[in-house]
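Would you mind keeping the following structure in view while I ask a few things?
With one protein chain held back, the other chains of the complex are shown just where they sit.
This part shows chain A:
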């Protein structure tokens, strides 16, 4: 699959161009560009503070909740500009985010959480169809419909968070670390689900710290470091590259050797720590 194929004009996926984001005086993203073609799964890797969540906030229009703003650049989906739009307009355009840490409405029931997910789309019949699809994908949500969401296990909460987002019938799903804090089996289960959602036609942008899992899912990958894209390419190629293997997959040379031969930027940091 050629992930660089932009698709037919007017039907392009998500494009991010030269995006810069600030939280007051702090710059979180500098000149980030990336593309998610329609129907693709693209992943963004990076450590804590690399700017992954900031990127998703800029796309979904939730920066203002964190006193941040877009300094430069633009985000568009299907040819429509999303940067500057309200969060509800972004949702109405079919771009829906599953927040990091699941964020289910703990005091509401599973059923009510799913209804909340459909609030952006006012079409009742469409909501009923979406509900059907979500319950087929996650039968456990039907079993627990009347339970408070706060009482679900972590994996079930993640399923609910994804199901809730699907209730809005998104064309594109933004996933922020969906496997964070889950048992390995459950992480694989979530990965399978993401594959299935994508197979049903939803474009996926996946932000992950679990690089191995993310690279196995995605067609194309970007690596963010301190607010910049430092690497990008087909996921399979990145998974083979030494740097990604060493930094994000934890495979490769011996640690000490990695330190000695590795990026020089690590050394001053180390001396500072020990000084």
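Convention: a contact is a pair of C-beta atoms (placed from the backbone, for glycine too) under 8 Å apart; a residue touches a chain by one contact, two chains touch by 3 or more; residues count from 1.
Just so we're on the same page, contacts and distances are computed from a predicted model.
Comparing "Chemotaxis protein CheB", "Response regulator", "Branched-chain amino acid ABC transporter permease" or "Sugar kinase" against the UniProt entry of the hidden chain yields the protein name "Branched-chain amino acid ABC transporter permease".
Checked against the full complex, the one of A:14, A:55 or A:121 touching the unshown chain is A:121.
From the options A:141, A:168 or A:194, the residue with contact to the unseen chain in the full assembly is A:168. The chain omitted from view is touched by exactly one of A:78, A:99 or A:219, namely A:99. Screening A:21, A:75, A:91 or A:204 against the full complex identifies A:91 as the residue touching the chain left out. The missing chain lies against chain A, touching residues 60-62, 65, 86-88, 91-92, 96-97, 99, 103, 105-108, 112, 115-121, 164-165, 168.
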